[in-house]
Structure formats: C-alpha cells, structure tokens
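Only a single protein chain was left out; the remaining protein chains are all shown in position.
Moving on, here comes chain A:
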Amino acid sequence: MCEKKVEELTYVQLSTSINPSFWNKFTEIKLEVDKLGEIEHHIWGYYNVIPQKHGINLLEVDSTSFNEKFNGQNMYIPFHGKLINKNTIEQFKESNKTDLINDEGKSLMEKIKNELVLQDPSVLNNFFILSFADLKKYHYYYWFAFPVPRGLVVTKVASNLITETFSENEIQILCSQFKELDNNLRSYFLVERIENGCKLHTLQNKIKNVTLQNKNQFYFTFCNIANTNIAVGSQLKNYITMILYYCPFLQGQIANFIAFTLSRRDDFSVTCDKSIIYELKLPSQEDYTWVGWEKNERDRMGPRLANMKNTLDPYMLAENSVDLNLKLMKWRVLPNINLEKIKETKCLLLGSGTLGCSVARTLLAWGVRTITFVDNSTVSFSNPVRQSLFTYLDSVQMKPKALAAAENLKMIFPGVKSQGVQLSIPMPGHTVGESLLEQTKENVAKLRELIDEHDIVFLLMDSRESRWLPTLLANYSHKITINAALGFDTYLVMRHGLRDAGDARSDPVNHREGFKCINGTELGCYFCNDVTAPGNSMKDRTLDQQCTVTRPGVSQIAGALAVELAISILQHKDGAKAPAFYKSPQITSIQDADSENECLLGIIPHSIRGFLSSFEHILPATEKYKHCIACSDMVLKEYSENGMDFLLKVFNSSKYLEDVTQLTEIFNDIDLEDVLEFSDEDFQ
C-alpha cells in the first residue's frame, strides 16, 4: 500500500431534493389526519447509489416517503427520517435546534446499543426535517438535519484505489454480491479477505467475529454517498460510532475501510472499481454531542422556504393554465398580439341572456378578467338550455340573472373578477311616473358610472329601446361599443363609431378602387342605420316580434362574433378609430383591402350581418347619420347641456327626440320594421 501524508478525511453532507408530491402528501396528511396535532412521522429518504452521466445524486423525499415500507428500486439505498412539523412559525423558530439534533443522536445511539443496527444497518443513514407549513399560502418552511457525532476525529493513514488491493475478478465478485443484498443492507457491510479471494458479509453475521488479531483481514465497507470519490459522506461518522461500540478494541487502532463507490463502465455495466480503500486511525469512544443541520441556499445555517403556490394551489394552476393557453397562441401564431391589453380590458355586458352568456364565455376564453353583467330579470326554466351560464337550479331559485351569471362565471374560472348588477335601463317612450322618478335617476346615474368604469360596452339586450340610453352614454364617454342583435335566423353584430375626443378629425384613409372606406370616427351607430330584416329569407313567417324565436345557434354565433370584433379592435393601433372597409360587388376578396388598415388578426368591419338560411355573412359599413336619435351631435349637445332633464323628456316621450333631431315618425317606422329584436324571453 502506498503511504501518503497523514491527513483528515473530507466529509460531505448530502444535498436534498423534495419531490413536489412530498408536499402534496404532507398537506393531505396534515389536513386530514394530523389536523392540529403535532405528530412526528417516520419518512423514507431515497438515495441513488449509481451516478448518472452529467447527473447529481441527491437525497430525495416524495409521497412514498410516508409509506410504512421502503419501496425503493434497486439503485436506491434507504435513509431513515422523521418529519417534525410545528403548528406555528413561532414554534418553528423557537424550537431548540441543539436539543432536537441531540435527541435524534441519542435515539440513534439506542438503535446501535439495542442491536437494531445489526438487523438494519441503514438506520445509520438518518435524517430529520423540522418544518412549518403555511397551508393557506402553500408556503413550507423546512430544515433538513443529518445528525452525526461532533468532534469525532478520524485520521486518514493511507488510501488507495481498490484495484491496487483486489484483482479485477475479486472486484467483480464484490459488485455482484453487493447487488444481491437487500436495499437496507447495502449501506454498511463487511468485506473479508479470504484465501484466494474475498467475501462479503452482513454486519449481523460477522462484526462480532472481528478481533484485534484478525482485524486486518476485514474491511469495514460503506456505500459512499459523496458525489465524488475524493470525499466521504458524513454518515461515515455514525458507522465508526457503531464500529467502536461493537469493536471497542479498535479505539486508537488502525482499521481498513472501503468507500464503496459505484460507477458505470463504457458499456454501461455497473462496477465498483472506483472504490477507495482507506486505512483509518479510529478515535477513542466518547459521549458525543450531535451536529448536522443543512445549510440553506444562501450557504447559511438556516431553514429554506418552498413556495409551492404555483405548483400546488389549484387556483394558481387554473390561472396559469388559462394564461399559458393564450401565450401558446402568441408564441406559435401571433407573436405581436398584445395579451396584456386584452387581460386588462374591462367589459360591461348590458343584458345577461343568451348573448350575454355567450359573450362572457368567449371573453373569458380570451383572457379578459373583468366582466360586469347588467340585467333586471331572473333566470326562468327555459333559460338554462340556451343561456350557457345558468343551471336548472338557478331557475328553481329564480336567481337574478346578472348575479347568477357573475357567480357562475367565477365557478368556471375563479380568476375572473365578475360582478352582477341588477338594473333596469330606462327607455325612450316609457313614461316615468312620479313614483319612479328617483329610481330612474338612480338607474341612469348607475349606468353612467358603470360605463365610465369599463372600457368596452356590449349592447346585448332584447329590445331596441333599451339600447338607446347606453348608446348615447357610451358614445358620450368615448367607449368602444359593440352591439349584437338577433332575428330568427339572422343576426347583426356591429361596432359603433367612436366619437373623436377633440376637434381633430382623423386622417383620411386611402381609398382603394372597389372599396369604400369609412374612418372609425365617422361610423354610424345602431340607430343611424335603417335596420330592416337583412335578407328576409323566410318571407311567409309571421313577423310578430312579440312572439318570435331564434334558431338556438344564432346567439352563440353572434356572441362569439361580438367578442372577436372587440378583440380585433383592441389589437388595432387605432382601436375603435380603425377605419372600416366594405367592398364593391366586383371585388372578390376583402383580403385585398389595404393591409395597413388591418390589425394583426385581420380586417375590422363596421358590421357583420349573418344569415343562417344561406350560411352567409356580409360586412356592410355605413356612415354616421347626422339626424341620428342616439349618436348625432344634436343629441349629444342636448345631453351635455341638459343632462337628466333631457333624458326624462325622452323617457316620457320619444317624440322629443324627433324634435331634437328634426326627424319625424322615426319610432313608428322603426317599430314596424324592426325584426332584429327577438329573444327567447318573449316566449315566457
């Protein structure tokens, strides 16, 4: 054996790794079994003794650590651990760390003295975790300790590679005998040099046969858990403590050790030919105190904090998954889409019926987080099958629609900030009596407040008149306004022109041959246009708007289109001021329109009219009508000068609007022709 300089051994402490499933299981046990009890749990630690290419071997705990039996695979050796959980952060901080580790050390000494260690030498691989779990926050404070006797000094007299002492063949035999051992016997065992070879013994079978005289033929072997073979795992100190208990005559003597180190050959077969043989001078037996707390990630003696919120909190899992879905769209298809803008957009849904439900769901899918529902009716028995946010139970309980929609939306995705507001929207021609005066004023004020608090106003009601006041108020407040209305098998989805905030008129848009183009500020509103039934496809149907139904798919289509139109507006550099094109009949594809005026999602039409009987869309654009009863300068001027007085005059008589806008008979005309105002409410 080549003599080397006498020196101390280099010890390393294990690095630890916690499998997420460990926290999961621990949380389950704490909540369902331990509850308020401070119960100590035996836990298993797993250590893979075979190094992996470019890998690091760690002591791992996972959900199976709490099992009664060690169920490790063949490359693991067991560590015996204990989880000591404290109920409060104070108890965690104040628990006496010195006492704790000394208690664990004493308990290890017991296992040595009562010979348990001979049956199961892996008890020398001991550890414990002191923890505190803040389960509301999914924060876990934890501190590993690997108790070893303090001040046990071993002197390295000599060391050499195993190949210098044992033949290739003997090493091969050792390795295969090692593989046949049970997991718990693999950490510590004896190798005996016999005539013409060597033999592996368990401690139980042989340690008591070691004497001062025959000690040189024995090698106290330990499975080295240092990731390098120039150091040894700190648990060697426990092994030596045990050896000195069973072989007290070795005090002050030199004994042979093998740091059994597994590695892979080029052909991936497992070998122990990197093992190191040490001649160690052992100290005298003493009553030791115990040390071995793990340093934290800042290399200090202190606990670590695992923030498991994103990993374990189902709320965060939902939140992150919803975002990820949208990010994948950004990463894969639309690198320039502004998802933050969508997420921050606050949407006001006036009407919480078929359209309101469909719009809310699609907004949610786009990542919109603030959605307010307004409605004044309750969920009826016919609603749930068509209105995707309601259930049968909501109709039994006659829940107010706006509130039920807001609640159920949260049940679908708790990350949404949804609220419901029960509100009747005052309407032109619906006379306000003395008794309703205050209420009406309050309703107007509330509606105005809601419009001001949101970024997009969706008009999703089932009557034409109820759209008038929000059209006026949204226009007055410069809000993006999206309107959707349904016929039996037709629908209209449109954006309202956005009034210019200042005097500046938007730049004229390039006109292209075959296209008509209207600036976003010049576009009409719902009331500007003569809204007749688009393509009256079923002429012989009775057009009685008080008793009409819609094809069930219509509201889903129109609701989805309303949201897609809104999202396209949000992604255009000019927002709702984006110009609208519509093509002359001779041009075949709208895609030919000036791409400069598109957003990354495509064109932004003024309106979309769909016809289910022919499964067609057309995209008309119309200019603002200067006599419009809702968006004309005359109306806005009246409202800005006379406010509530003006509104009350309109509520009491729609004729007043005709005076203001110098129109006659507008409501008569519209009432007769308006067939875009059906709702399934009408059937009740």
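Basically, contacts are C-beta pairs under 8 Å (C-beta built on N, C-alpha and C of every residue); 3 or more make two chains touch, one makes a residue touch a chain; residues count from 1.
Keep in mind that, in the parts below, contacts and distances are computed from a predicted model.
According to UniProt, the chain absent from the figure is "Ubiquitin-like-conjugating enzyme ATG10", selected among "Cytoplasmic tRNA 2-thiolation protein 1", "Cytochrome b-c1 complex subunit Rieske, mitochondrial", "Ubiquitin-like-conjugating enzyme ATG10" or "Ras-related protein Rab-7a". Within the whole complex, the absent chain has one touching residue among A:307, A:382, A:439 or A:640, and that is A:307. Across the entire complex, the residue among A:33, A:50, A:230 or A:301 in touch with the chain not shown is A:50. As for the chain not pictured, it touches chain A at residues 15-20, 22-23, 48, 50, 52-58, 60, 73-75, 140, 142, 179, 267-270, 297, 304-308, 310-311, 317, 320-321, 324, 327-328, 331-332.
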